[in-house]
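Structure incoming, see below.
One chain of protein is taken out of this complex; the other chains stay put.
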Amino acid sequence: MTELLTILYSLIEPTIKIVVLVFMVILPMVAYSVYAERRFSALLQDRVGPNRVGIPFTKISLAGLGQPMADGLKFILKEDLTPGHVRKFYYWLAPALTMVPALLTCAVLPFGGHLKLPFFDEPFQMVIADLDVGILFVFAIASLGVYGIVLAGWASNSKYPFIGGVRSSSQMISYEISLGLSVIPILMIYGDLNLGSIVQQQHEKGWALLPVTLDGFMPVFSFRDIVLLVPLLISFVIFVTSLFAETNRLPFDLPECETELVAGYHTEYSSMKFALFFLGEYAAMIIGSGFAVTLFLGGWSLPFGWGGNGEESLFWGLVAIGTFFAKVIGFILFFIWVRWSIPRFRYDQLMRLGWVFFFEIALFNILLTAGILMFFG
Amino acid sequence: MVNVQINGTWMQFPKGTRMIEACKEANAEVPHYCYHPKLSSPGNCRMCLVEMGMPPRLAPGQEAEKDEDGHTKISWMPRPAIACANTVANGMGIRTTGPLVEECRKGVMEFLLINHPLDCPICDQAGECRLQEFSVEHGQGESRFLETKVKKPKNVEIGPRIRLDDERCIMCSRCIRFCQEIADDDVLGFTDRGSHTVLTTHPGKQLANDYSLNTADICPVGALTSNDFRFQMRVWFLKETKSLCTSCGRGCNTLIGARENEVHRQTPRENGEVNSTWMCDSGRLNFHYLHSESRLTDPMIKSDSGHRVASWSEAHQLSAACLKACEPNQIAMVASARMTNEELFMAKRLAKELKIELIDVVTRPQDGDDLLVSKDGNPNTNGAMLILGIDEPGSKLNAIKAGIDRGEIKALLCFDENLVKAGLGEAILGKLSFLLSSHLLANSTADLANVVLPSSGFAEKRGSMVNVTGRLQRLNQAIQPPGQVMDGWEVLRDLIQSVTGSNGLYMIEDVFKLMAEDVPAFAGLSLSKIGDEGVSIMDTDEKVTLLERERERVAKGIIVG
Partner (left out) sequence: MAIVVKRPKLSILEKMYLPGIIKGLWITLSHAINRLRGKSKKVTMQYPEEKWDDQLPEYYRGAPALVTDEQGRERCVSCQLCEFICPPRAIKIIPGEIEKGDTWEKVEKQPATFDIDMIRCIYCGMCEEVCPEQAIYLRKDYVITGESREEMVHDKDKLYEIGGVRVGLVNKWNELK
């Protein structure tokens, strides 16, 4: 009986975390990142952006903050059309297959250090599943995202989606390699696959890209870490670029580029099924930002080793969570900024970049890191 | 045969060929207004002026100069000649291009257009107007005429079906010649002189003959237009389908002009064996019923509260059930000589399946005339006789009537006929336990029928018919039938399927193939082999006076033919 209770109790905690993180944080973030994209791009291009939808039936517009809600409602109310020429089962499966992997990966994402709640002795760890193979899990699940797109392209039984699906599969497979290779230096440096402990180490010794802690006002750093910045910066650039390619965002949005493919793999989709693709892309972007932040920018930790990981007090636990999401939001804004600044690559350029440059550079980068680590012991 | 040089190429033509026809054969068509191959050539429009030359008349002892091909050198005449009324001669040269000819055409066009009202936007001829065409090809594009234009009567009703606009008239006299030479109703003529010449009817007369609308066809401009077609549709919208007129046994070849499932006009199509280039007004205007209010659009089944709309399968199944319940000798069939051969053949197959012995068609004798209107009001009597195996159409109707009266015949199938009009009144038809009636329009037989099937009109189906002279000709589909209406042979096929439960045919070509195997007269033929002008499949004594007269005039050299 008590065993059952223990099992039940151990289920309650992750359930609450899932509900809170996925449904109350990530999904609203997805919705609002669309809004942010539109407003920020408007700023970048001297436009206005959505600024009208506010509280319904009033003239209060709240700078358009009601827009995501209205968009969501619109998607739900739109006619859900399934064309006659599609493979129905896979056609319906594809949107779900795009959204699910994107959300699954957030299971291992440490979105905070610990949270010490009143009435509980133990502080709660701010990660849904504290896996020791976190990064491997991420790559394993993230690769599934391509199935959604390929299935959508194939099941639509129409030429533009098909070309979009083919493009996206080759693109995602190509860039997965450089994405994986670019993370290896991090793993070598921290000697751990657990994302939580990678962040904890960054919290203690300074971020991967800012390996400095402060002792009073005196910066403390080791020469080894400074030298390691070189491979880490290279890794970071490759990682972020590959992330753009993996999430099908400009400048690498060839699977859905309008000028050539109408809307690519989701040409034949409408209503909520289209919305799932659309939101899946944004969810992937948010989670991808989360990983970039976690691996290279210290995750939930403040710079220079400030603050605590939340084991001591509730305050620092909340600060850690806030820090993480602030970094993620910053990164999303960077994503948006890039999208509205850089034109789309040509497909051969994209493939060349992935296979000829990033692949080799990332391989070389691993050797470089290994050399540095060997040299400094 | 004579050697003629046309635009530099030597060709051979039979003696007596008009220059204009020779040029046409040489692919150098000469523009013309007054010339019409079926009418005499007065040569009054001057549009067909060409440059002509003959071998020089030699002085005694002079040797003819030869060119490198061995032909005698042509000495060109300094002034042009009309191509329509002159015939070719040996050694003649014709030029249809060059500065002289072009200048002539430009000048003639300018004269013709001097008093033209330029009301093309409201003119029904616009789009098929020779004046428009040649003005673009040979005219100069703008007017140098500063004086006041001559005003003439417009919008004159010169007959019940024809309207005249004198301002548009170019005095080609085609209509006058048609009335004199073809229609034998000399009512048109010119009055006044010079640019004040107007076309008009003789005092107290009207252009009211049954062929008056042909004048609108041959009028090269918009002077004579049809009242029926007036302002209905611009001709460039019309999709023209080669078909037949089904108003009498002649089977005149027609073009059906339709747009968006609406027939707007019928015009005759040339066929030297049937109707020359003419057509009677009554046949030509007999298409309005296709769009009539009383058109049946759905199959209907009689219920206690009148007829209700049903689906095809429901109607067929009910009919099949009722027919199977009867003994073969209790069923009779009245088909129609207005049906196509394919429909008749399917009706025959249905009769075979049900073992029906009593089959007949309704006859439609009428007066006819000396020209085209036949004495037979049915378009396909010959086909019905061939396919249904009837020797004397209409002879069994009385037997059917008597059989119903005695109660021996319990079920009657009636296709495309109104039996009440044919003499089987309500009292007779009321005795039947099952009456199936198919017709285009709601009628008194349909009122009494247990199952009413809508049928398609002549412009809505493909098929073939045999006319009074024994010529097999083809109907083509111009428009889609309204509502649930299907092609007649398809309806009968489905009915046969409901009776036998077997699989049917899918294409009308297959129906014709089966028919060709079954009926000796059609052996070796197919719908495509019939062609646009038909083939003669049997001999009848029928003579077409109009064609006889035409051949006579061709032989005399009056017309080209």
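All chains are identified by letter, namely A and B, in their written order; residue positions are counted from 1 within each chain.
Please note the rule applied: a contact is a pair of C-beta atoms (placed from the backbone, for glycine too) under 8 Å apart; a residue touches a chain by one contact, two chains touch by 3 or more.
Just so it is clear, the structure is predicted and the values come from calculations on it, not from any experiment.
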Options B:111, B:190 or B:237, residue touching the unrepresented chain: B:237
Selected residue (touches chain absent from view) among A:45, A:222 or A:313: A:45
Which is it among A:90, A:124, A:139 or A:337 that touches the chain not included here? A:337
Out of B:148, B:305 or B:528, which residue would touch the omitted chain in the full complex? B:148
Going by the contact rule already stated, which one of B:60, B:121, B:204 or B:501 would touch the omitted chain in the full complex? B:121
Which subunit B residues touch the hidden chain? 118-122, 126, 148-149, 151, 154-155, 230-234, 236-237
Since one chain has been left out of the picture, which residues of subunit A touch it in the full complex? 40, 43-48, 337-338, 340-342
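The rule is short, and it goes like this: only the chains that are shown with their structure count from here on.
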Whole-Å distance, C-alpha centre of subunit A to that of subunit B, is 76
